[in-house]
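Every protein chain except one is present and positioned as in the full complex.
So, chain A:
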Amino acid sequence: MSRLTWWDRVRRDRILLLATVPGVALLLTFHYLPWLGNVIAFKDYQPFIGIFDSPWTGLRNFQVIVNGDPAFLNALTNTLIITLLQVLIVFPAPIALALLLDSLMSERLKRTVQSILYLPHFLSWVIVVAIFMQLLGDGGLLNNFLREHDLGTVSIISNPDAFLALVTGQVLWKDAGWATILFLAALSRIDTTLYEASAVDGASRWRQLWHITLPGLRSLIVLLLILRLGDALTVGFEQIVLQQQAVGADASEVLDTYVYNNGILAGDWGVSAAVGLVKGLVGLLLVLGANKLAHRFGEQGVYQR
(Lines give C-alpha, C1' and ligand atoms only; values in the text may rest on other atoms or scores of the structure.)
Protein backbone atom coordinates (compact mmCIF):
# COMPACT_ATOMS: atom_id res chain seq x y z
CA MET A 1 0.00 0.00 0.00
CA SER A 2 2.77 2.31 -0.98
CA ARG A 3 1.34 5.16 -3.06
CA LEU A 4 -1.94 5.95 -1.34
CA THR A 5 -2.72 9.66 -1.15
CA TRP A 6 -3.88 11.08 2.15
CA TRP A 7 -7.38 11.36 0.75
CA ASP A 8 -7.35 7.66 -0.27
CA ARG A 9 -6.37 6.74 3.26
CA VAL A 10 -9.17 8.85 4.71
CA ARG A 11 -11.61 7.06 2.43
CA ARG A 12 -10.20 3.68 3.32
CA ASP A 13 -10.38 4.38 7.08
CA ARG A 14 -13.59 6.43 7.08
CA ILE A 15 -15.41 4.00 9.39
CA LEU A 16 -12.55 4.03 11.90
CA LEU A 17 -12.38 7.82 11.81
CA LEU A 18 -16.11 8.14 12.25
CA ALA A 19 -15.98 5.74 15.19
CA THR A 20 -13.58 8.00 17.08
CA VAL A 21 -15.80 11.09 16.72
CA PRO A 22 -18.13 10.74 19.75
CA GLY A 23 -15.36 9.72 22.17
CA VAL A 24 -12.90 12.35 20.95
CA ALA A 25 -15.61 15.03 21.05
CA LEU A 26 -16.42 14.14 24.67
CA LEU A 27 -12.74 14.17 25.66
CA LEU A 28 -12.12 17.49 23.93
CA THR A 29 -15.15 19.07 25.58
CA PHE A 30 -14.67 17.81 29.11
CA HIS A 31 -10.91 17.22 29.37
CA TYR A 32 -9.37 19.83 27.07
CA LEU A 33 -11.87 22.66 26.91
CA PRO A 34 -11.68 23.18 30.72
CA TRP A 35 -8.05 24.19 30.36
CA LEU A 36 -9.31 27.38 28.70
CA GLY A 37 -11.40 27.99 31.81
CA ASN A 38 -8.11 28.44 33.65
CA VAL A 39 -7.92 31.99 32.24
CA ILE A 40 -9.98 33.00 35.26
CA ALA A 41 -6.85 32.37 37.31
CA PHE A 42 -5.67 35.65 35.79
CA LYS A 43 -8.98 37.45 36.25
CA ASP A 44 -11.26 38.73 38.95
CA TYR A 45 -14.01 36.34 37.88
CA GLN A 46 -17.58 37.24 38.79
CA PRO A 47 -20.12 34.61 37.75
CA PHE A 48 -22.78 37.15 36.85
CA ILE A 49 -20.43 39.14 34.57
CA GLY A 50 -19.06 36.07 32.81
CA ILE A 51 -15.58 34.87 31.92
CA PHE A 52 -15.04 37.32 29.05
CA ASP A 53 -16.07 40.51 30.76
CA SER A 54 -14.46 39.90 34.15
CA PRO A 55 -11.46 42.24 34.57
CA TRP A 56 -7.89 41.00 34.15
CA THR A 57 -5.79 41.05 37.30
CA GLY A 58 -2.46 39.72 36.08
CA LEU A 59 -0.79 37.48 38.61
CA ARG A 60 -2.60 38.84 41.67
CA ASN A 61 -4.49 35.58 42.25
CA PHE A 62 -1.19 33.75 42.57
CA GLN A 63 -0.16 35.82 45.57
CA VAL A 64 -1.62 33.31 48.03
CA ILE A 65 0.92 30.80 46.72
CA VAL A 66 3.90 33.12 46.46
CA ASN A 67 3.28 34.92 49.76
CA GLY A 68 2.31 31.74 51.58
CA ASP A 69 -1.23 32.49 52.74
CA PRO A 70 -1.72 30.47 55.97
CA ALA A 71 -4.86 28.66 54.78
CA PHE A 72 -3.10 27.68 51.55
CA LEU A 73 0.04 26.53 53.38
CA ASN A 74 -2.10 24.47 55.75
CA ALA A 75 -3.79 22.76 52.79
CA LEU A 76 -0.43 22.14 51.12
CA THR A 77 1.11 20.71 54.29
CA ASN A 78 -1.84 18.40 54.95
CA THR A 79 -1.74 17.20 51.35
CA LEU A 80 1.95 16.38 51.50
CA ILE A 81 1.65 14.61 54.86
CA ILE A 82 -1.21 12.45 53.58
CA THR A 83 0.71 11.65 50.41
CA LEU A 84 3.76 10.68 52.45
CA LEU A 85 1.66 8.39 54.66
CA GLN A 86 0.13 6.81 51.61
CA VAL A 87 3.45 6.10 49.99
CA LEU A 88 4.95 4.72 53.21
CA ILE A 89 1.97 2.72 54.51
CA VAL A 90 -0.69 2.28 51.84
CA PHE A 91 1.68 1.55 48.96
CA PRO A 92 3.56 -1.44 50.45
CA ALA A 93 0.46 -3.03 52.01
CA PRO A 94 -0.87 -4.67 48.83
CA ILE A 95 2.60 -6.01 48.01
CA ALA A 96 2.72 -7.80 51.37
CA LEU A 97 -0.86 -8.95 50.96
CA ALA A 98 -0.16 -10.24 47.46
CA LEU A 99 2.83 -12.22 48.73
CA LEU A 100 0.64 -13.74 51.43
CA LEU A 101 -2.09 -14.61 48.96
CA ASP A 102 0.39 -16.00 46.49
CA SER A 103 1.75 -18.40 49.05
CA LEU A 104 -1.68 -19.97 49.61
CA MET A 105 -1.55 -23.49 48.22
CA SER A 106 -5.25 -23.99 47.57
CA GLU A 107 -6.43 -22.22 44.41
CA ARG A 108 -10.02 -22.19 45.60
CA LEU A 109 -9.22 -20.65 48.95
CA LYS A 110 -7.06 -18.08 47.19
CA ARG A 111 -9.91 -17.09 44.85
CA THR A 112 -12.40 -16.82 47.72
CA VAL A 113 -10.09 -14.58 49.75
CA GLN A 114 -9.44 -12.46 46.66
CA SER A 115 -13.16 -11.99 45.99
CA ILE A 116 -13.69 -10.78 49.53
CA LEU A 117 -10.72 -8.45 49.58
CA TYR A 118 -11.47 -6.87 46.18
CA LEU A 119 -15.01 -5.96 47.14
CA PRO A 120 -14.50 -2.75 49.17
CA HIS A 121 -12.87 -1.13 46.12
CA PHE A 122 -16.28 -1.09 44.47
CA LEU A 123 -18.03 0.73 47.29
CA SER A 124 -18.38 4.50 47.14
CA TRP A 125 -16.61 6.79 49.59
CA VAL A 126 -19.95 7.70 51.07
CA ILE A 127 -20.50 4.06 51.93
CA VAL A 128 -16.98 3.57 53.26
CA VAL A 129 -17.19 6.64 55.49
CA ALA A 130 -20.62 5.52 56.73
CA ILE A 131 -19.25 2.06 57.52
CA PHE A 132 -16.34 3.53 59.47
CA MET A 133 -18.77 5.64 61.47
CA GLN A 134 -20.66 2.48 62.40
CA LEU A 135 -17.48 0.79 63.52
CA LEU A 136 -15.51 3.59 65.18
CA GLY A 137 -18.06 6.34 65.87
CA ASP A 138 -19.26 7.32 69.32
CA GLY A 139 -22.21 4.92 69.02
CA GLY A 140 -20.26 2.42 66.95
CA LEU A 141 -19.14 -1.13 67.46
CA LEU A 142 -15.79 -0.35 69.12
CA ASN A 143 -17.09 2.21 71.60
CA ASN A 144 -20.10 0.07 72.52
CA PHE A 145 -17.72 -2.74 73.31
CA LEU A 146 -15.48 -0.49 75.41
CA ARG A 147 -18.48 0.97 77.22
CA GLU A 148 -19.87 -2.46 78.03
CA HIS A 149 -16.58 -3.42 79.61
CA ASP A 150 -16.22 -0.10 81.45
CA LEU A 151 -13.12 0.85 79.52
CA GLY A 152 -14.24 4.37 78.64
CA THR A 153 -14.57 5.48 75.02
CA VAL A 154 -12.19 6.65 72.32
CA SER A 155 -13.03 9.50 70.00
CA ILE A 156 -11.83 8.71 66.50
CA ILE A 157 -14.35 9.94 63.94
CA SER A 158 -14.61 13.54 65.11
CA ASN A 159 -11.12 13.86 66.57
CA PRO A 160 -8.81 16.12 64.50
CA ASP A 161 -5.74 14.42 65.98
CA ALA A 162 -6.88 11.04 64.74
CA PHE A 163 -7.82 12.26 61.27
CA LEU A 164 -4.63 11.19 59.49
CA ALA A 165 -4.84 7.71 60.97
CA LEU A 166 -8.52 7.47 60.10
CA VAL A 167 -7.99 8.56 56.49
CA THR A 168 -5.09 6.16 56.05
CA GLY A 169 -7.07 3.31 57.60
CA GLN A 170 -9.99 3.95 55.29
CA VAL A 171 -7.79 3.93 52.18
CA LEU A 172 -6.22 0.67 53.33
CA TRP A 173 -9.63 -0.89 53.94
CA LYS A 174 -11.01 0.21 50.60
CA ASP A 175 -8.14 -0.32 48.20
CA ALA A 176 -5.35 -2.50 49.62
CA GLY A 177 -7.13 -5.67 48.52
CA TRP A 178 -7.87 -4.48 45.02
CA ALA A 179 -4.32 -3.20 44.53
CA THR A 180 -3.02 -6.76 44.99
CA ILE A 181 -4.47 -7.73 41.61
CA LEU A 182 -1.58 -6.23 39.66
CA PHE A 183 1.07 -7.63 41.99
CA LEU A 184 -0.50 -11.11 41.89
CA ALA A 185 -0.42 -10.99 38.10
CA ALA A 186 3.23 -9.95 38.14
CA LEU A 187 4.02 -12.72 40.63
CA SER A 188 2.40 -15.33 38.42
CA ARG A 189 4.66 -14.29 35.56
CA ILE A 190 7.89 -14.92 37.46
CA ASP A 191 9.72 -17.86 35.93
CA THR A 192 9.29 -20.80 38.35
CA THR A 193 12.55 -22.39 37.20
CA LEU A 194 14.32 -19.55 39.02
CA TYR A 195 12.83 -20.81 42.31
CA GLU A 196 13.69 -24.40 41.48
CA ALA A 197 17.28 -23.56 40.64
CA SER A 198 17.71 -21.46 43.77
CA ALA A 199 16.20 -24.21 45.93
CA VAL A 200 18.76 -26.64 44.56
CA ASP A 201 21.43 -24.13 45.52
CA GLY A 202 20.01 -24.05 49.03
CA ALA A 203 18.42 -20.59 49.03
CA SER A 204 16.20 -19.87 51.99
CA ARG A 205 12.71 -18.43 51.55
CA TRP A 206 13.97 -14.98 52.50
CA ARG A 207 16.74 -15.14 49.93
CA GLN A 208 14.23 -16.29 47.32
CA LEU A 209 12.01 -13.35 48.22
CA TRP A 210 14.89 -10.90 48.04
CA HIS A 211 16.65 -12.20 44.94
CA ILE A 212 13.79 -13.54 42.81
CA THR A 213 10.37 -12.30 43.91
CA LEU A 214 11.06 -8.63 44.58
CA PRO A 215 13.19 -8.13 41.44
CA GLY A 216 10.28 -9.68 39.50
CA LEU A 217 7.99 -6.99 40.87
CA ARG A 218 10.43 -4.14 40.35
CA SER A 219 9.10 -2.75 37.05
CA LEU A 220 5.56 -2.74 38.34
CA ILE A 221 6.54 -1.08 41.60
CA VAL A 222 8.41 1.64 39.71
CA LEU A 223 5.48 2.18 37.35
CA LEU A 224 2.96 2.48 40.18
CA LEU A 225 5.24 4.78 42.18
CA ILE A 226 5.54 7.10 39.18
CA LEU A 227 1.78 7.23 38.81
CA ARG A 228 1.44 7.90 42.53
CA LEU A 229 4.06 10.65 42.37
CA GLY A 230 2.17 12.35 39.55
CA ASP A 231 -0.81 12.41 41.90
CA ALA A 232 1.24 13.57 44.88
CA LEU A 233 -0.87 16.70 45.24
CA THR A 234 -4.15 14.79 44.88
CA VAL A 235 -5.39 12.98 47.94
CA GLY A 236 -8.81 11.41 48.39
CA PHE A 237 -10.97 14.40 47.64
CA GLU A 238 -14.40 12.78 48.08
CA GLN A 239 -13.19 10.95 51.16
CA ILE A 240 -12.06 14.17 52.82
CA VAL A 241 -14.95 16.41 51.75
CA LEU A 242 -17.32 13.93 53.39
CA GLN A 243 -15.53 14.16 56.73
CA GLN A 244 -14.48 17.79 56.93
CA GLN A 245 -17.50 18.85 58.92
CA ALA A 246 -16.60 16.48 61.73
CA VAL A 247 -12.95 17.48 62.21
CA GLY A 248 -12.64 21.02 60.86
CA ALA A 249 -10.40 22.56 58.21
CA ASP A 250 -7.17 22.73 60.22
CA ALA A 251 -6.79 18.99 60.25
CA SER A 252 -8.51 18.11 57.01
CA GLU A 253 -8.06 20.85 54.41
CA VAL A 254 -6.10 19.59 51.39
CA LEU A 255 -5.43 21.37 48.10
CA ASP A 256 -8.49 20.03 46.30
CA THR A 257 -10.85 20.82 49.16
CA TYR A 258 -9.23 24.27 49.43
CA VAL A 259 -10.03 24.91 45.77
CA TYR A 260 -13.59 23.69 46.24
CA ASN A 261 -14.34 25.42 49.55
CA ASN A 262 -12.62 28.65 48.65
CA GLY A 263 -13.78 28.85 45.05
CA ILE A 264 -17.12 27.24 44.48
CA LEU A 265 -18.51 27.59 48.01
CA ALA A 266 -16.94 30.90 49.13
CA GLY A 267 -16.86 32.51 45.67
CA ASP A 268 -13.15 33.31 45.52
CA TRP A 269 -13.00 31.88 41.99
CA GLY A 270 -9.82 33.46 40.67
CA VAL A 271 -7.58 32.46 43.59
CA SER A 272 -8.94 28.92 43.61
CA ALA A 273 -8.45 28.55 39.89
CA ALA A 274 -4.88 29.81 40.31
CA VAL A 275 -4.18 27.21 43.00
CA GLY A 276 -5.83 24.49 40.86
CA LEU A 277 -3.78 25.50 37.83
CA VAL A 278 -0.46 25.46 39.69
CA LYS A 279 -1.41 22.12 41.22
CA GLY A 280 -2.15 20.65 37.80
CA LEU A 281 1.11 21.92 36.30
CA VAL A 282 3.20 20.68 39.23
CA GLY A 283 1.50 17.28 38.95
CA LEU A 284 2.38 17.10 35.28
CA LEU A 285 6.02 18.04 35.94
CA LEU A 286 6.17 15.36 38.63
CA VAL A 287 4.97 12.63 36.25
CA LEU A 288 7.38 13.69 33.51
CA GLY A 289 10.24 13.98 35.99
CA ALA A 290 9.54 10.64 37.63
CA ASN A 291 9.30 9.00 34.23
CA LYS A 292 12.69 10.40 33.24
CA LEU A 293 14.11 9.08 36.47
CA ALA A 294 12.66 5.64 35.69
CA HIS A 295 14.31 5.64 32.27
CA ARG A 296 17.61 6.52 33.88
CA PHE A 297 17.27 3.47 36.13
CA GLY A 298 16.61 1.35 33.05
CA GLU A 299 12.90 0.87 33.68
CA GLN A 300 10.15 1.35 31.15
CA GLY A 301 8.06 3.88 33.07
CA VAL A 302 4.62 5.04 31.94
CA TYR A 303 5.54 5.77 28.33
CA GLN A 304 8.60 5.04 26.27
CA ARG A 305 10.99 7.55 24.84
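Rule of thumb we're sticking to: a residue touches a chain if its C-beta (ideal position, glycine included) is under 8 Å from a C-beta of that chain, and two chains touch if they have at least 3 such contacts; residues count from 1.
Here is the rule we use: contacts and distances are computed from a predicted model.
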Hidden chain of the complex, named as in its UniProt record, picked from "ATP synthase subunit a", "Cytochrome bo(3) ubiquinol oxidase subunit 3", "Formate dehydrogenase major subunit" or "Carbohydrate ABC transporter permease": "Carbohydrate ABC transporter permease"
Touching the absent chain when the full complex is considered, from A:49, A:73, A:197 or A:266: A:197
Residues in chain A touching the chain absent from view: 6, 9-10, 12-13, 15-24, 26-38, 40, 51, 97, 100-101, 103-105, 113, 115-120, 122-127, 129-131, 133-135, 139-141, 143-144, 147-148, 173, 177, 181-182, 184-185, 192-200, 202-205, 208, 220, 223, 230, 234, 237-238, 241-243, 245, 256, 259-260, 263-264, 269, 272-273, 276-277, 279-280, 284, 287, 300, 302-303
